[in-house]
Structure formats: C-alpha cells, structure tokens
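The complex appears here minus one protein chain, its other protein chains still in place.
So that you can tell them apart, the chains are marked A, B and C in the order they are listed, and the count of residues begins at 1 in each.
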Amino acid sequence: MTQQERQNEPFALTRYTPDQLKDALRKMHLIRKFETAAEDSYMRGLIHGTMHLSIGQECSAVGSCMPLAASDQITSTHRGHGHCVAKGADISRMFAEFFGKETGYCKGRGGSMHIADIAKGNLGANGIVAGGIPIAVGAALSSKRLKTGKVVLCFFGDGANNEGAFHESLNMASVWDLPVVFVCENNKYGMSTSVERSTPVKNIADRAAAYAIPGVAVDGNDFNAITEAVDRAVVRARAGQGPSLIESLTYRWRGHSKSDRNRYRTKEEINIWMSRDPIDRFRSFLVEHAVLTADEASTIESKAQKEIEDAIAFAKDSPDPQVSDIGRDVYTARPQ
Amino acid sequence: MTQQERQNEPFALTRYTPDQLKDALRKMHLIRKFETAAEDSYMRGLIHGTMHLSIGQECSAVGSCMPLAASDQITSTHRGHGHCVAKGADISRMFAEFFGKETGYCKGRGGSMHIADIAKGNLGANGIVAGGIPIAVGAALSSKRLKTGKVVLCFFGDGANNEGAFHESLNMASVWDLPVVFVCENNKYGMSTSVERSTPVKNIADRAAAYAIPGVAVDGNDFNAITEAVDRAVVRARAGQGPSLIESLTYRWRGHSKSDRNRYRTKEEINIWMSRDPIDRFRSFLVEHAVLTADEASTIESKAQKEIEDAIAFAKDSPDPQVSDIGRDVYTARPQ
Amino acid sequence: MNTHAATGTRDMAEMSYSEAIRDAMDIALENDSRVILMGEDIGVYGGAFQVTGDLVQKYGKERVMDTPISELGGAGIAVGAALTGLRPIYEFQFSDFATLAMEQIVNQAAKIRYMLGGEVSVPLVMRFPAGSGTGAAAQHSQSLEAWLAHVPGLKVVMPATPSDAKGLLLAAIEDPDPVMIFEHKLLYKIKGMVRRGFFTSPIGVAEIQRSGTDVTLVATSIMVHKSLSAAEELEKIGISCEVIDLKTIRPIDCETVFSSVKKTSRLVCVYEAVKTFGIGAEISAMVAESPAFDFLDAPILRLGGADNPIPYNSKLERASVPQVDDIVSRVADLVHGKI
Partner (left out) sequence: MNTHAATGTRDMAEMSYSEAIRDAMDIALENDSRVILMGEDIGVYGGAFQVTGDLVQKYGKERVMDTPISELGGAGIAVGAALTGLRPIYEFQFSDFATLAMEQIVNQAAKIRYMLGGEVSVPLVMRFPAGSGTGAAAQHSQSLEAWLAHVPGLKVVMPATPSDAKGLLLAAIEDPDPVMIFEHKLLYKIKGMVRRGFFTSPIGVAEIQRSGTDVTLVATSIMVHKSLSAAEELEKIGISCEVIDLKTIRPIDCETVFSSVKKTSRLVCVYEAVKTFGIGAEISAMVAESPAFDFLDAPILRLGGADNPIPYNSKLERASVPQVDDIVSRVADLVHGKI
C-alpha cells in the first residue's frame, strides 16, 4: 500500500488491528444480545425494576470507547449497558446485577441504572440525567493532579444537554483544560421530548463554542466516524489541551423504558432507523474490507450468543443478597 | 433636520425627549448618591448587614431600563440598588428598607439584597447568584400566556453566567420564544474571580449562540450603546420574537462587598475606570448635544442630593417592625 | 373532617389515585385560565406515571407544557410565573429530582412573600412522585418530604387516598402560598370513591381513619394503608389501634394527634422515609413537649425507613421500609410492654 492509499483508507483500518476490530464487532453483538435478553427477562417477570435499552446505539458505545486505553475511565448513564460492555465488562456480572444478585457488579444493590465496573474504568451508570457529567470532570481533575495520564470519557444523552450540570461542567473542564471527552449520544429524544422541542440549536455540538472547546457532530452509527472523532479528542485530552464535545447521532429502537407507548414518534421513523442497523453496517464494512469473512462474522455472533446464555445461567444460579447485610457499605467499615 | 442627519444622530436623542434624558441623568445621580450614603451609613454603624454597591454601573442600570415601559418588569441581583432606582423606585422607601424599617419596601424583612418594588415592576433583587434568571423567564411566561404585552428585563452579573440556572433559563426562554431580555452586567469580576478565570469565551454575549438567540456585547457605560441594544431586544421581545442576551460592559468601583480587600485587581485598573466616570460621560454628552446646560445639570445633581437627604431623614424617623409581627407574611392570611 | 361526608353516593365515582389527581387538574384547567401544568414528558407521553394522561389533548401545549430536562430552571420558571399571575402546577418526574431545584423551592418560592414584606404571594403547586417499591434503586425511591416540612413558607401535604389526592390538590391550587404534594408512586393505582366535580379537602387537617383505644398510629401516605392492615391484624390479637392519617405535614394538625394520644396513651409513628430526622421525629417531639406527654404509658415508637439508601434487590428494598408485619410485631411489643 502506498502512503496515499493508506491516507484514503477508512480511519478504523488505519488505527486498529483486525483482532481489535473483530472484538469491536463482538462487543456490539454482546450489547444487542444483552439488551434483548434483558427485555425478555423483563417480559417473563424476572426483573422488578425498569430498564433503558440501548438497542440501535451499539456502534456509538463501542466506537466511542475504542480509542480509550484500558486504564482510561468512563461515566455512563441510565442507558448504560452498552457503555459497560464497550469498556470491557464481564457479562455474567452484569446480568447478575440486573437480576439483583450478590455476584453482580454492585452486589445487587445498584441494578441496571447503577452498573459500574471500577476495575475496567467504568465509574458507573447514573440514574440522574447529567448526574455523571460533573463526576467525569472530577475524575479528569484527579487525572491531571495525580498525573495518571488517564482520559475520562463522559457519556450523556441529548436530553442531558439542557441540565445546568452540563453547562457548569463543560465550563469548568474548559477553564481548567481537563482531559475529558464529552460524548453526547443524540438519539433524537429525551424520553418523549424531541431535540427540536428541547434544544434550539441545530447541533448540540454547536454548544461547544460556548465553552471555547472543539465540538463536532458525527454519525454515531458509523464506526469510522465516531472512532475518528473520539480519537482526535482523546489525543487532544491526553496532550493536556483540554476537553472536547462530540455529538454522536444515533437512535434507540425501543421505547425510552418499559412504560413507553411511543406516542411521540412514528412507526415509519423507527422502521427507517431499524433498516439501517449499525451492527449490520459495521459487519458489512469489515467483510468488504476483508477484515473477516462472512463466516467468521457469524461465528463471532454465535459465540456472543453463547456467552450471553452462560452469563444468564450464572446470574440465575447466583445467590440473592442477605437481608441481614442491608446496612453493609452505607459507610466504609473501619478497623476500630 | 434632514432624514440623513437624524439617522446619524445618537440613538438616545432620536428616541427620548429631553425630559426623559434629564430624568435619566437624575436617576444616575440618585444611584451614585444612594450608594455613597449607604456606604457612609455602614461606616457609621447604622447598618448591620453587608451591601453590594453599584457605583460605576449607574449608566448600565439606567440605560438598560430606559427602553422599558412602566408596566414592564425587571428582576435584579444582590447588586440591585441601581436597578431599583432605574425602574422608578421611591428612594425613601429604599433607604427605609436598607435601615430595616417598617416603612421600607419589604417592611424591613428583606433588606438591601431583597429590595423589590412590585408596583413599579421590580420583582426584586435576589441574594442567590442567578436566582432571578428563571424567575424572569417565568414572568415572561405569564406575560405571554396572560397576553399582558409586558417585557421582562433580567439583570445578572458575569459571575452568574456560569450557573446552571443561566443555561436552563436561556434555553427555555428560547424554546418558548418568551418576551425576556437578558442583561448580563459584566463588571469583570464575580467577587474576586475575573471573567478570564471563570468564563473561557471572549464575550459572554457569544453564549447567546448556544440558545439560538441574538447576543451582543456593548459598552454599558455608554448610554447610547446600552439603550440602543436593549431597545432592539425589547422591540423584538414585544413582537413575540423571543429573548435576547445583552452583555453590558461596565465596572464596579468599590469592592464586592464590605469585606473585600481588593486583592484580585490593581489600583491602576480601578483608577482608570474611575477616570471614565459614566455619569460625567452622560452629562457631557447631554450638554454637548444641548439637551441641557451645565447649570441645569448641576441643579439636577443638587436636587438629587436633597432627595437623598430627605429620604434618609424619612428612613431614620421611621419605626422598626414590631417583634410581635415576626410571623406575619410567612403565609398569606386568609379569611377563615 | 371529611369534606364529602355529607355527599350522597350518586355524586361519587370510583377512581384511581392518579385518575383523581388528573380529575383535579382537569377541573382546575377548566375553571381557571391561569392554571398551567409544567413538567417533563407530561404532554403527549402523559407523564412518567401517566398522571397527566391525555390532558394535553384537551388543553393544548400552551397549558400542559413539556419542559426540557431542567428541573432548577423549570421550577424557577414556575415560581416566576406564580409570582406574576399564573397558577402553575409543576410535576417533578421523581421526587428525587427535587434535589436539583431546592434553590428555587426553598430560597425563592418559600421565602419571597416574607422577604418582600407580604407584597406578593407565590400560588405554586408542586407534585412529587415519591417512595420506593418500584425497583428503581437509590436515586429514584427517596422520601424527602421532611426536608420541605422544615421550611417555613411552604405547605406540605401527603394524600393517602384518591379522594384526598383530588381534594388536597384542588385546595393547593386555590391556596395563595406554595404547596408541595408528595404522592407515593405505589398509590397511583389504588382505587377509591371520590366526589365528582369541584371540592377541596382542607390543608392542615388530619383524619382518624380507624378508632381505637390501645395505641395511636400516626401514619402518612402509603403507611396509612399499611397501618390500617396492621390494625386489622392487631385487632385479632386483642389490640385496638387508632389510625390517624396525618395528610398534611406542614402545618401539622397537632390537636388530632394530642387528643388521640390522651385517649390511647401510646403513640407509634409510621412512615416510609429514613427514620432518623423524618416525620416521626417531629410527631414524637411535638407530643413529648405537649401536655399529652403526661398521658403516655409507653415510649414513643417510630417505624421508619432503614438507615440505608434504597437497594435495587427487591427483598432488600422491601426490608428497607416498614411492612405490615413489622408494624404488627412492633406495635404488639409496645402494647405488651416489651419496648
């Protein structure tokens, strides 16, 4: 390949090894299947809370985390299963948490909305819209002060961009040039409220200008676009040049949560987006560019399916927390 | 005067009668003298709280209120004496409030930081930075829903522009096209923190773009500049075209409050600004354009001085609230 | 005093708690053009708990306003609107999100009238879906009413029945001062007979829901129902409970509580919020400093929430708040002198 050809090559192919790309595909499948199984568990009455599924947003989650080092950190949202998988979580412990089991990531105390994976750098989903944004900035402050070199990637939704916490956090991250990448996953709705009805600017990314930081809107369902944009922001953050705002345009196929009657959008709209499945798109891309064969792709998918089934079995077999432990971890136990 | 000449004339001369302009000068003097007397009372131990003086910002307050109709409303800040005078308050009741007297605007319950003048459309100063911003938007919502035709002018400082309330309020005002004019009085510091250290954009007015509303920074010490900018925003608001953000560049001569040691700025800086006294500037402008003579201007000033002295006498002679009335007005008394 | 006591059943209809709230809002929107609803997803979505339902169809988006996700600004806009002529009813999607709006609720809504020397009032209603039991974990299950009851200038009500949900809401809308309404999410589906049309239930008045002689149970919201169930169980073992539905926690109807305690000589406070610093502390202290104190034959018992954030796991979640069994056993212990 000539230098010239390499430059015209899609970003992901220049930056990631085939194994990394296969792993990305694997993670997308895991997310889709995790969500599908979660939904199914809910239907069958195995779950007593609600859940926020990210089906349709798999590429955004995986692509955004792709440029991160293992030691980098993320903060996530109520719609956080995908982010968690993308950052390398163990599916078994995720299901166990979802089922409220002692073997879960939060020992059954947090559930779907609070899954975290500290070892892998996922500082946690958050039940409060925009609640994780200042926390991400705080983690970036730790990185800068403690000189750990970590970059923090902060996920939030389009709805979150109208919270005061968004404004205050982006402002301070900019004032202090902190190593944080803000990824706003714009799936067109905050619950039932469309971006048009909540946010008067054309692109949420345009708001970056109010903080004098770079802002870019990209197709979050296009693996090359999202990885390239995040990569640039990560490089910038790592170099001490401060934060960036990336708007990842995507779509959620399912309702906001289980109580959603989908009255605020049309079937047609949903169908159009479903017909542009981001996982299919990524798989085709990989096959087209001979990163893998169609057969290999199928194997990845079926392995993912197996992983999911094993994880569910593990979770189901796991013990519930003991009621007598209810007060554990409210405070840190200290040697007397 | 030909059409052409009229177009080149300074804005204020085209829009306001000489009497209106003289009254504006009178108000500026009243503000300066109110603040000076307030400071003096504090020094002499007549006041037990703190205060935030707006000396140096008189033109910004008066010029901003100039385009408003009497029935229009404002919300104000901790540094609110000037806004209150500008909207037409009775100086006697202001002093009475400042002295904590029953005859004060708030019957001695609110003090300096909460002076309001509902009859004149001043919905109140506010002790919470940015606390008045959503309230102003709410008042604008009332105007729109109740079709009163009122415009609401919302004062706040540069420091306030980093509060979440600023972001949320401007966003909703824009989404709903409410008749509100946001006037950010940028006096270079939020307490000790310079705008450069708190706000990464060049002009706070640039943040208007994040809400898709007009934003303009003007010299708030230039009567023509500030009145023209606010006038345009008021016309726009009255026409149902929604909010605007105006950044009024000004400077406070005194410390933030009485506990300020002025460590965060230089004497030179203060002196430069003091040498560009906005009241002198406005007076010279009026004399130059023959709106009044130097003598008339002096008379206005000395009358203002007299008004202040009478007001202080009234306030001093006024009764304190009764301790037995302490619980009055916590709730609205209702006929049983 | 039950305001609809005098009304025949022809004027009554069975409805759920959430239908009763919707009915009240419908009546208010119909009767008073100053009334508006504000909140997140209360329009076409019908509200996170389907309380506003289809009201947007009937009254339009200008009166049933979806807000962006901006609780501080939204609450503040409601305050400003109330100050200037509208009568907003602001819905928090979950009461937990009130944590974002405490500034406007506490520093502004509660204090403006007083700070301004009585020149204005803030006729604002806020609705807070509260409580645990939905598996939504620690950030969506809190009961924070004690915070607001600590704030002079606010009124705080906690209707337990569909009838009160409607009557207290209509009273709140009529009230010139800010009224905060805590609605337990698990109550939305309970049914009850509710008077048709306009009526109000008085703010600040408690109601004895069951008469008894051995012990007074003062309960709020969902705990009224649990206490009534417990009282039935306790009757079987010979313990006669008087159950008071407090209804308003600011201002508290002390007299109803005092009289009952004077009669029964034992007091138990039942509430879902974290026990420490909750409503039970206030009721207990109020009695302990009153003449009713002399009538007490036993310590005052508080049955409140456990001292932990609400956990996700459903067994732990249930164990975090008083259940009927807990009430039965603790009250029995108290009456039997074991406490």
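Please note the rule applied: a contact is a pair of C-beta atoms (placed from the backbone, for glycine too) under 8 Å apart; a residue touches a chain by one contact, two chains touch by 3 or more.
Just so we're clear, the structure is a prediction, and the values are computed from it rather than from any experiment.
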| Considering the full assembly, with which of the depicted chains is the omitted chain in contact? | A, B, C
| task | Consider the whole complex, including the chain that is not shown, and state which of A:A116, A:I300 or A:A315 touches that chain. | result | A:A116
| request: Specify the residue from the set B:S41, B:T199, B:N224 or B:T250 that touches the hidden chain. | output: B:T199
| task | Identify the residue among C:A20, C:V51, C:L72 or C:L86 that touches the chain left out of the display. | result | C:L72
| message | Using the document's contact rule, name the residues of subunit C that touch the chain not shown here. | response | 72, 96-97, 99-100, 102-103, 105-107, 110-111, 114-115, 137-139, 142, 144, 146-147, 149-153, 250, 252, 273-274, 276-282, 284-291, 293-294, 299-302, 306-309, 311, 339
| said: If the hidden chain were put back, which residues of subunit B would touch it? | reply: 47-50, 97, 100-101, 106, 108-114, 126-131, 159-160, 162-164, 190-193, 197-199, 259-261, 263-264, 320-321, 323, 326-327, 330
| field | Contacts of subunit A with the absent chain, listed as residue ranges | value | 73, 75, 104-110, 114, 116, 118, 123-124, 126-128, 131, 133-143, 145-146, 148, 164-165, 167-169, 171-172, 175-176, 328-332, 334
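Operating definition for what follows: only the chains that are shown with their structure count from here on.
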| request: Look at all chain centres (mean of CA atoms) and spot the one farthest from the centre of subunit A. | output: B
| field | Computed distance of Cα centres, subunit C from subunit A, in Å | value | 38
| said: So the centre of each chain is just the mean of its C-alpha atoms; given that, what is the distance between subunit B and subunit C in Å? | reply: 41
| Where subunit A and subunit B are represented by their mean Cα positions, the distance between them in whole Å | 46
| query | Among the residues of subunit A, which are close enough to touch at least two other chains? | reply | 162-164, 197-199
| query | What are the residues of subunit C that contact at least two other chains? | reply | 68, 70, 72-73
